[in-house]
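See below for the structure under consideration.
All protein chains but one are shown in place.
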Amino acid sequence: MTVTYSRRVANAGLGSFFHLLLRWRGSIYKLLYRELLIFTMLYCGLSIIYRFLLNEGQKRLFEKLAIYCDHYAELIPVSFVLGFYVTLVVSRWWGQFESVPWPDRLGVLVGGHVRGGDEAARLVRRTLMRYINLSGVLIYRSISTAVYKRFPTMEHLVQAGLMTAEELRQLEALPSTHSKFWVPCMWFVSLTMRARTEGRINNDVALTAILNELNSLRSQCMKLYSYDWISLPLVYTQVVTVAVYSFFLACLIGRQFLDPAQGYPGHDLDFYLPIFTLLQFFFYVGWLKVAEQLINPFGEDDDDFETNWLVDRNLQVSLLSVDEMYDSVPVMERDKYWN
Amino acid sequence: MTVTYSRRVANAGLGSFFHLLLRWRGSIYKLLYRELLIFTMLYCGLSIIYRFLLNEGQKRLFEKLAIYCDHYAELIPVSFVLGFYVTLVVSRWWGQFESVPWPDRLGVLVGGHVRGGDEAARLVRRTLMRYINLSGVLIYRSISTAVYKRFPTMEHLVQAGLMTAEELRQLEALPSTHSKFWVPCMWFVSLTMRARTEGRINNDVALTAILNELNSLRSQCMKLYSYDWISLPLVYTQVVTVAVYSFFLACLIGRQFLDPAQGYPGHDLDFYLPIFTLLQFFFYVGWLKVAEQLINPFGEDDDDFETNWLVDRNLQVSLLSVDEMYDSVPVMERDKYWN
Amino acid sequence: MTVTYSRRVANAGLGSFFHLLLRWRGSIYKLLYRELLIFTMLYCGLSIIYRFLLNEGQKRLFEKLAIYCDHYAELIPVSFVLGFYVTLVVSRWWGQFESVPWPDRLGVLVGGHVRGGDEAARLVRRTLMRYINLSGVLIYRSISTAVYKRFPTMEHLVQAGLMTAEELRQLEALPSTHSKFWVPCMWFVSLTMRARTEGRINNDVALTAILNELNSLRSQCMKLYSYDWISLPLVYTQVVTVAVYSFFLACLIGRQFLDPAQGYPGHDLDFYLPIFTLLQFFFYVGWLKVAEQLINPFGEDDDDFETNWLVDRNLQVSLLSVDEMYDSVPVMERDKYWN
Amino acid sequence: MTVTYSRRVANAGLGSFFHLLLRWRGSIYKLLYRELLIFTMLYCGLSIIYRFLLNEGQKRLFEKLAIYCDHYAELIPVSFVLGFYVTLVVSRWWGQFESVPWPDRLGVLVGGHVRGGDEAARLVRRTLMRYINLSGVLIYRSISTAVYKRFPTMEHLVQAGLMTAEELRQLEALPSTHSKFWVPCMWFVSLTMRARTEGRINNDVALTAILNELNSLRSQCMKLYSYDWISLPLVYTQVVTVAVYSFFLACLIGRQFLDPAQGYPGHDLDFYLPIFTLLQFFFYVGWLKVAEQLINPFGEDDDDFETNWLVDRNLQVSLLSVDEMYDSVPVMERDKYWN
Partner (left out) sequence: MTVTYSRRVANAGLGSFFHLLLRWRGSIYKLLYRELLIFTMLYCGLSIIYRFLLNEGQKRLFEKLAIYCDHYAELIPVSFVLGFYVTLVVSRWWGQFESVPWPDRLGVLVGGHVRGGDEAARLVRRTLMRYINLSGVLIYRSISTAVYKRFPTMEHLVQAGLMTAEELRQLEALPSTHSKFWVPCMWFVSLTMRARTEGRINNDVALTAILNELNSLRSQCMKLYSYDWISLPLVYTQVVTVAVYSFFLACLIGRQFLDPAQGYPGHDLDFYLPIFTLLQFFFYVGWLKVAEQLINPFGEDDDDFETNWLVDRNLQVSLLSVDEMYDSVPVMERDKYWN
């Protein structure tokens, strides 16, 4: 479920972001605590080995190794690489949200231009809107784990009332190995053309406007499909992951507290737990987690788009728009500011 | 209220930005002074403990700790993380402003295409524009604290003349749990279709243009709703907040003035108040405040969008455009450059 | 006046950017020399105090202070903050230029679709274009200091031939406290509708195209107005200004040449004037000046948009397009490549 | 073939990016292993020379050289240059993907507006779609190595059924030395006009909508062609390559393990293989490889667009859309939510 906190930060008061730190759902803690535990355990393990298991000579060697690791770890430009990478992931994430197809615009046109209060007309309007929703769900099934779990087979779509058994039969009969999300769009076209021929749509401008709007929706579906198909190049993701992981591997050794008695510069204190390294882990790996969460916003993370909610909302609003709301205007009366 | 200072910086003269530092409303001082006070007090508290309450041995330990904190605090890439994060927040902030629906374009089409000077025609035009404004206000109520305070219940909308009691009844009668901001849009559609049937709109091209413009407005409302619904991932905000806060926690200890007599490098002077750390606090936390202010521009910060002003302005200009200005052209005369 | 140097840098030759350093108008020197003078004088003042007025003990203290300031000044991430801020300002600057309304597109439609060579038709076409220009100028008056100086009162617009006295009267009679730049747009609509009724515009597609184009212009005017109204958040500008100014305040002390005899590291030489600090001043404050100049491109800086030129050019080209050029085609003849 | 891993990272779990490190196809290892081998061999070669072939005096000199190289290598801003460059390349890469022409939208219009179930009408519809696909393939042939290999001559297009022999003859007869990808577009126009004249397209709005859509496709083809023609300036690519390569050349010497007995600071240990330098090589050169892969996404890299798949998919879906799906609507029945 999407984590909405806009209202919480409406006003910039005393530490308004500070309060966000106290949340659990969708929080960095929930995402990170396992990694942080593993990191801490590895660190402590190494620490125990250094303190209790090594002999003096090995200790000296380990200390040199630690200083060496500490020095070179700082050459890894983690923040730089992460900054550019996360910016890219965030822009794709928003691009994907903007490609989510909303049938509202088409609802306006179908509800307005397909005339007639009889059952046949109602059937046309409702069926048109159902086709649009069906196209969207077909795309969602191929990109969203949540929707796929809800509709594991096409049969489930029939049961959910998104398509009829006959439609499923025709869809499956079509000889094509490629994604068939566009087939309901073509049915939409054919049905619209019939409505024009039968005069339910009474002019060509409206007809073209409807088809144009359909095309916008189809393009958005295509775009969602493309975002899924053309991932960010694997190499980029690997480069970033290697940078972050290798930095913290180096820190495991390099940030050990060395025996203050040896007098290494910067090693006067022994805190047992390297609080600043844990903090760095916290926000570097946390930053990487931002990317992990957003790179595919159609998963089931706390912060992913609620696709199933979208499916339900869109179907309901579509049908209401073209049926209950058809030709409905409240009695008009003069408004308060009349003259 | 939005803080406008464009005119103040129209010309780049001697220190034209400098003068901006002397403002209070919407200023960094107003936003920050409480945090700065808290930080200073904590710093002074620690300073007093170090200077007066610790014994010699504890002092030496504290000094080592301070040097340790100072060293590691510099590893926290605050400016980097903030730079990328604030850039993102600013781009969303402007994206939200660009999604604010203005009914002006629809005013042009309704005022032009819905013909007739009789009361019925006036009623149609005014009602159409009122529907549009109502849709906007319904969205604002769900995203803007200021508008919500002004219209805490739907009844207030009726009193404000934005909707009639009958419209409220029909709106509430509609069986849907989702946001109903789109319902006035559908009334708009139905009323437009009637106007077409009755011949007040006398051609199909105009009709389609009006519905198209309506759809643009509806999409903008949807976009505002989406910006509110899909916040920036909580994790990102938390990462940035943790980075900034932990940096200044480390500074509380690390930037203490240590006893110059101990001869620690860089600790030759004792100023009691760390002016540069306060400056850093000033612009790092100030930068974070930019994000806090902009992340939800529909709050009541000094710099947030004046949604209530928008509501009033849009209603007034809408009604003037389609009623007073209907079919009004000043007597034409030859302009000065004629031949 | 805008400083155009594209032609100067058409080819990347030996030091083609170097020649740009030799310009005065719109240059960094012209913008900076006063600030640079003040900075140098303050620096020299402090230098004189240190060298001649302080006693030995005070000198030692001052030296410690200088080293302290020098160290901490480097912690201020001036270049980082400036980089992000200026990028933002530049993108808004270009966004504003792209919102400048050009009546050319409307000239094409009005010149093409409003038929008739008689005086009445000419009057309609010229008046339509004048309305558009008037709307633009009304906006410019509220955002551009240069245009406001040229037309300090509405009466000046009448004298300049942009509106008639009757139009001014009607404009002022309209009961609205909000900006009335949109009123000429509504006159345009009414006049266009009349032209359609009278048959001067002979089809509805053209009519809708004209109104659509009008709406684009109106949106652009609105956008200019919005850029003016919604400034970059004051806090951001203040953060950047504080960062830059405090950096150079710290430099005033921290970059003093200390007595080489004291043997402070890095203080072996005494040049009296810190050439590199002046250079830093030059490009850091210069970079800030880029922001100062661009943050409001409708002022009277050397590099601001020439709004008055725009007003003149647009009026002239508009009237020529729809009047002199109306129905004008040179005698056609076969071109050189015929067969 | 495009490497899709969206599904793999749908949820941000424990180390979800970590698993991506274990892939081979499209991975950084596959791209880098040769460069890494060469680098390692050169490093070892130099190491052997230093350890076994140089005499004492030469060793001392080499050591000084190594320290010198190590110091200055750090002045090369590799990460900075790479960050900006890769961001640019990625944005062009996505821009190219967004320019890929999909005939789906045109399929909707042709399938809807070109009426008639007879063979002549089917022929018109199929031929129209074939022209569009042909235009796309002509562009692909000039920019994509994969498509060029599949259709090395125009004759291959005829064999593949994308054009007829007669069409090829006419295409080649046209006297123009420029790319002729637009010729099938003009055939499309002529054929559409005939369909309008013959009444298969029965209104002018539809006609204009079709031509408008055709123009969108043509513009996209043009854009693909432009991306190919206007490469990123060679100088930029060279600057980045020189920065990365010279950094690692400097590392070859500067990161050698020097004789710990000489007591150079930071040279207390001898690991034979510089693990951190190899890591740096890994992600700096890996980052550059991201650019190498994306700068021309129409090659045959693991991560390039699958143009041949696109060609097949588009042809199949186009023909299905306008032929099998023509006027096809499943029997309508009341949906599950009826009343």
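Here the chain labels run A, B, C and D in written order, and each chain numbers its own residues starting at 1.
The rule is simple: contacts are C-beta pairs under 8 Å (C-beta built on N, C-alpha and C of every residue); 3 or more make two chains touch, one makes a residue touch a chain.
Keep in mind that this is a model prediction, so the values were computed, not measured.
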| item | value |
| --- | --- |
| Which residue of D:L14, D:V239 or D:L273 touches the chain not shown here | D:V239 |
| Among D:Q58, D:T153 or D:S190, the residue in touch with the chain that has been omitted | D:S190 |
| Given D:V90, D:V124 or D:M325, the one touching the chain that is not displayed | D:V124 |
| Residues in chain C touching the chain absent from view | 2-7, 9-12, 14-18, 20-21, 23, 26-28, 31, 74, 79-80, 83, 86-87, 90, 97, 102, 104-105, 107-109, 111-113, 115, 203-206, 209, 213, 266, 268-269, 276, 279-280, 282-283, 286-287, 289-290, 293-294, 302-303, 305, 313, 316-317, 320-321, 324-338 |
| Chain not shown, touching residues in chain D | 31, 34-35, 61, 64-65, 67-69, 71-73, 75-77, 80-81, 83-84, 87-88, 123-124, 126-127, 130, 143, 145, 160-161, 164, 166-167, 170, 174-176, 178, 182-183, 185-187, 189-194, 204-205, 207-208, 211-212, 214-215, 218-219, 222, 226-231, 233-243, 245-246, 250, 288-289, 291-293, 295-296, 298-301, 315, 319 |
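Quick note on the criterion: only the chains that are shown with their structure count from here on.
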| item | value |
| --- | --- |
| Number of hops, chain B to chain C, where each hop joins two touching chains | 1 |
| Touching both chain A and chain D (chains) | none |
| Copies chain A and chain B touch via same or different residues, half shared test | different |
| From chain A, the most remote chain by mean C-alpha position | C |
| Fitting chain A to chain C on CA atoms, where both chains share a sequence, rotation angle to nearest 5 degrees | 145 |
| Between chain D and chain B, distance of the C-alpha-averaged centres to the nearest whole Å | 39 |
| Length of the line joining the C-alpha centres of chain A and chain B, rounded to whole Å | 24 |
| Per-residue overlap in chain C, given as positions that touch at least 2 other chains | none |
| Topology of the chain contact graph, where touching chains are joined (line, ring, star, complete, other) | line |
| Each pair of chains that touches, named by its two labels | A-B, A-D, B-C |
